[in-house]
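Removed from the display is one protein chain of the complex; every other protein chain stays in position.
Letters A and B mark the chains as written, and numbering starts fresh at 1 in each.
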Amino acid sequence: MKPAPFEYCRPSTVAEAVEALGSSESSRILAGGQSLIPAMNFRLTDVSVIVDIRRVDGLDSVGCDAGGVTVGAAATQTRVLNDDAAAATVPGLRAALRHVGHLQIRNRGTVCGSLAHADPAAELPALAVATGAVVGVAGPDGERRIDAGDFFLGPFWTALEDNELVTEVRFPAPPDGSVTIVDEICRRAGDFAVAGLVAVVEADAGAVRSARLVGFGLGGAPTRLPTAEDALSGWAPDHPSSGLTEAVMADAAGAFDDIHATGWYRREAVAALVVRAARSALAGSEAA
Amino acid sequence: MSLDIDPHIRHSTRHVGRSVPRREDRGPLTGRSRYVADIRIAGMLEVVFVRSIEAHARITAIDTSEAAAVEGVLAVFTAADLADVSTFPDFIPYIGPVEQRPLAGDRVRYVGAPYAAVVAVDRYIAEDAATLVAAGTVYEPLPTVADLDQALAPGAPRLYDHWESNCSFDVAPHKPEVDRAIEEADRTFTETYVSQRQTGLPMETRGVVADISDGTLTVWSSTQSPHMVRTTVALMLGMPEPQVRVIHPTIGGGFGTKTHIYPEDVVVPWIARRLGRPARWIEDRMENLVASVHAREQRHTVEVAYDDDGTVRGVRCASMLDMGSGEIFMPGTAPVFVTNACITGGYDLPNMEARTIGAVTNKTPAGAYRGFGIPEGAFVMERIIDRVARLTGTDRVDLRRRMLIRPGQTPYVMHGGGRLDSGSHTESFERALEITAPALERARARHADDPDVRVGVGYANYVEPTSPSYHLTTGHWGGGDAATVRVDPDGSVRVAAGLSAIGQGAETIAAQLAADMLGVSPDDVTVVLGDTERAPYGLGSWGSRGAMMLTGSVLLASERLLDKARRIAAHMLEAAEADVVLTDGAFHVAGSGRPSVSWAEVGTAAWVRNVDLPDGMEAGLETSGYYHPENLQHQLDDTGRINAAASWANGTHIGVVSVRLSTGEVRIEDYIVVHDCGTVINPALVEGQVHGGVAQGIAGAMYEHFQYDTDTANPRFASFMDYLVPTCAEMPHMEVDHFESPAPEQPLGVKGCGEGGTVGPPAVVAGAVSDALSEWGVDLTECPVTPVSVRAAIRAAEAARGGAGGAP
Partner (left out) sequence: MTTIETAAEVDVEVRINGRRHRHRVPSRLLLSDYIRDVVGLTGTHVGCEHGYCGACTVMVNQDAVRSCLMLAVQADGAQVRTVEDLAPAGSESLSPMQQAFHDNHALQCGFCTAGFLMTLESVDPDQWREPERIVELLSGNLCRCTGYQNIVNAVAEAWGAYHGDGGSDDG
C-alpha cells in the first residue's frame, strides 16, 4: 500500500498553488491529507502532481468576529476545535469537530479539506449547509464564493472546478438564542456516520419556533429536510406534532444501502435524531 | 510431577501462581523489539504478490514484460517458474483434495489469490510493477458461488472440476436416541442460526524474510508454528530439514491466522534461493483482509425436542461451514467439527446428533480463529435454551440450572466423546449470577426514566477444549511438544521449548516454571522460543495449549536435570543422594550445617571441572522432555467419538445490555466472566487472555463482518472502514472472577485459557438483546447484532402484529 509516483510542489502563495494545480490534469491539492493519502496508498486515485498548500501564506488562519468564523484552507481541525472564540461564535463547529475522526486525524486534517472532499457521511459539510456557510474558492479566473447549499453536488462531488482550490470557509454565527445540535449514529467511535443530523433550532416558550435540519450519511450531498423543518415548527415534547417521523422519512427518501446500513435504517435513524435534537434543544442542553 | 510432591525442593519463594511481571514488555515499550518487518539484511529484496481481482476465473495470459522492464525490478515469477516446488499436501483423507499450488496457475478461485510475485529493490517499485502485471493479466471469468446456498444448489458451478459438487465433506452420524427424543417429546421446533465471516486480524500482518547462506536457508516468519513451517518448507522445496531454519521474531499477535502455512511462506524462501539474495514480503493490510484466513462463517439448522416443562430432550443439528475456496494449508475444515463437539457447552445434553458439512465457495479460504468453532456452537445452544424457556414459560436462569453439569458429574463424557476432566460448570454460573445482580440493578436504574431504552441480560455457559489434537486438523501432526533445560557453568538456566511466543507471555511462564523447578529466580532463566535451530520440535502456540505444553515439557526436562544435578551435588557434598535437598537455589544435606553446593558449582562440575563428577557419569547438564498429554486422542473410536483435547476449561459469561428502541443502538453496560482454566500459573496473564478474548468475541457479536457481493462473490470490504475492529470506546467494563478446578491428569493441574474469552459474547449479546426486546417477541438468530438488525427485528415484530413500523 504505497502511493504511485507523483511530482510534488510546495507553493507559498495562492496564485502559485492555482498555477501548479493547472499544470496537470491529475494534480491534487494536499492540505491535511487525511483522506487523500489513504486513497493514494490504496492507489485508488490517479495523482500526477501534489500541490502542498500547508505553507501558503495566510491559509492557516482562523478568524473570528461577531458575525462568524472564517477558517483558512490550511487550518487544522484540532486548531478550530480548540479555538474558544470560534466555539462561542459558531457552537456547531466544536460540536461537529468532536465527531470528526480521532485526535490524530484532526491534528492533520483541515476543515476546508473535509468540505472539498465532500464525503457524504462527514459532519462538516452538513454543518456548512445547516449554518449557511460560504466557501471561498480561487482559480485561474480569480476568486469566487459559493454558498454551501450550492457547493455539495453529490458524494465526493462539489462545485469546485478541476483547477480551483478552496481557500477558506466562512461559517456565519447562528441566530441569537438558537441551539446547534450535531448528533450521529456511528458503528464505532470516530467513524463516519451511518446517519447524522445537524440541527439549528430556535425555541419559544417550550416549543420549537423554527429549525434548520440537515441530514448526513444518507448517501449523496448533505440533505436538507424541509418537510421535517415545517413539521417541527411548534413541536413540543408533550404535544409532538404528528407526522414528524413521516416527514423526515420522506425528506430522506434517497438514503442509500451499503454494508453498514440499509436506506430504510438510515431514514428511521435520522428521524430518531430529529426527535432527539428537538428534545435536547428544548431542554437547553446543547450538544456542544 | 507436581512441585508440591517433590520432597527435595524447598523454596521460600514460589513463582507459579503469582503475577510475575512480563519479561516480554520492555522491547515493545521502548521500541526495541524486532518484529519480522523490522529485520534488515544488506541487499534484501522486496517481494510483492499479484493477486486475483476475479472471484472465479481462468487466467489465460499474464504479460509480465512491462513489469520486468521497470527500473529496480529484478524478476517477476508466475506459477510456471515454480515447477520445482511441490504442491501443498492434502493430508486429510475425508475432505476434498484442493491440490494447492504455491502460486495459482491458470485458475483462480477467490479475490486475493496470489498468482505472481514481483521482486524489486523496494516495496514502492515492486507495487508499481505489480500494477503492470495486473494490467497484463487476461482473465476468462467463470460463474461464481458466493455462499453455501449457491455452492450446494443442484447444478452449481464447481470450484474443482474433479469434484462431484462443491461439498468437501459431509459427516452424518445417526443417533437413534435422538430420533426417539424427537418422537417422544411434547413439542419440537426447528430454526436456523447463522454466524458471520470474521478473522483474527492481528495488528501485525503476516510477513516472511528469507536468506540462504552457507547452504542453510533461514526463514524469519511471523508464524505461530515455526517447526511446522520448517517441515513444510523443506518438504515443498525439496531440502533436507536440517538445512532449513525457521525463526519467529517478536510476533504481533496471531489469533489462529498465523497457524496456517501460506503460499508466501514457501514462495519467499524459494525466491531467496533462486536469486541467491535475501528477500522479504510484508503483507499489507489490504492484502491481509483477503489473503489471510477468514473464519466462523457457519450455519446451523436445528430440530429441538422439548417438553412442556422446558426439558430439552434432544437436538438434531446440521452444521455447515463456508470454507471459502479451501486453498489453505492446513485446511480450514476442523473448526466446524469442534463446533459440533462443543455445542452442548456446559450442559448435560447427551441426546445431540450433529452432522458436519463443509462446502467451498469463491471467497478467501476459511481457517483458524481463536475460539476455533466453539463460539458458533455456544451461540446455537444458548439461543435454543432461551427459545425453549420462552416457548414454555420457564425461567431462563432456572432452565440453565437444570441443564448444567453438576458438581461431582465430572469426568463427564459429552455427546461426541469430549471428556470433561473437571470443572465448575454450575459453580461458575452461580458466581456469575451473583456478580451480575447489582450490575443489572444499576443498568435498570440508569435507564428507568427513558422510555426509549430497554435493558436485557444474556447468558453463556461454555467449555473450552485445551491442548487439542492437531491430527484431526492437519491429518499429519499430533499433539505434543518438547523442551530442553540446561544449566551452564555459571549456574544460569536456559530453557528452550517448541512452543512459540505470540504475545501471550509464554517466555514469562516458562521462566516461572523453570525457576520453581530448579529453585532459582525467574531472572536467572533465559528462555528460547520460536527458533527451530535453538529450540526442540514443537507445534507452536494455538488451541490454548501454551500453558499446558510448557508446563508438561519444562517440568519433564527439569525433573531429569534436577535428578542429575542432585547426583552431582551429592557427590560433591560426599552425601547420600537421598539426603540432598535443594533449598532456595542451593544443594545441601538435609539437617546438616555443612556448606551447600550452588548451581554454578554443579554446572561447572558438569561442563568444565569434570574431575568433580562422580566416576562414570556422563558430562554435561542439559536434558530434554517431550510431553504428550495423557488421554489426548487423535483418532475416532469405534463409536465415532473422540476426546480430542487434553483438558477442558469452562466458564460463564453474562452481559447486561441496553437497547435504544428508536435507533437500535446496543450498549453493553457490564460484562461478567467467571472463568476456570485449572491451576493458574500467572493470574495477570490469564486475566489478560480473558479480556482480549472477550473483546474479540464482542467484535464478532456486534461489529466485524466480511460481506461479499452475492452476484459476483467480490468482497465488499477493503479497509478498516469496512471491517469494523472495535476501539476502546466500544468495549464494556469487564469483571472477571476465577475458579480453579485443577486438571486431574495434567502436571500442576494446568488447563489453558487462550480462547475461552471469545466464546461467550455472540450468545450473550444476542440473548441479552432478545431479552431486552422480549415484549416484541424478538428472538435473534444471527450475528452480528447491529443497529440495523435490531431495528429490523423490531419492525418485523411490529409488522407481524399489524402495528405501525415507524420509530416510537
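Convention: contacts are C-beta pairs under 8 Å (C-beta built on N, C-alpha and C of every residue); 3 or more make two chains touch, one makes a residue touch a chain.
Here the structure is a predicted model, which is why all the values come from computation and not from measurement.
Chemist: Could you tell me which of B:Gly96, B:Pro202, B:Gly498 or B:Gly655 touches the chain that is not displayed?
Modeler: Answering carefully, the residue with contact to the hidden chain is B:Pro202.
Chemist: Based on the whole complex, identify which of A:Gly132, A:Gly149, A:Gly190 or A:Gly263 touches the chain you can't see.
Modeler: Reading the full complex, the residue touching the unseen chain is A:Gly190.
Chemist: Using the touch rule from the top, list residues of chain A that touch the missing partner.
Modeler: Chain A touches the chain not shown through residues 1-11, 16, 19-20, 23, 30, 33-34, 37-38, 40-42, 49-50, 52, 54, 78, 101-105, 107-108, 188-190.
Chemist: Tell me which stretches of chain B touch the chain missing from the display.
Modeler: Against the left-out chain, chain B lists 19, 21-22, 24-35, 37-38, 40, 123-124, 201-205, 250-253, 255, 284-285, 502-505, 683-685, 687-688, 691-696, 719-721, 725, 727-729, 731, 733-736, 738, 757.
In the analysis below, only the chains that are shown with their structure count from here on.
Chemist: Can you compute the centre-to-centre distance for chain A and chain B, using the mean CA position of each chain? Integer Å is fine.
Modeler: Centre separation, chain A to chain B: 43 Å.
Chemist: Any idea which chain A residues touch chain B in the complex?
Modeler: 1-5, 38, 42-43, 185, 187-192, 194, 245-246, 249, 259-262, 265, 268-269, 271-273, 275-276
Chemist: What does chain B use to touch chain A in their complex?
Modeler: It is residues 123-124, 127-128, 131, 284-286, 662-665, 703, 705, 707, 716-719, 721-722, 724, 726-730, 786-788, 791-792, 806-807 of chain B that touch chain A.
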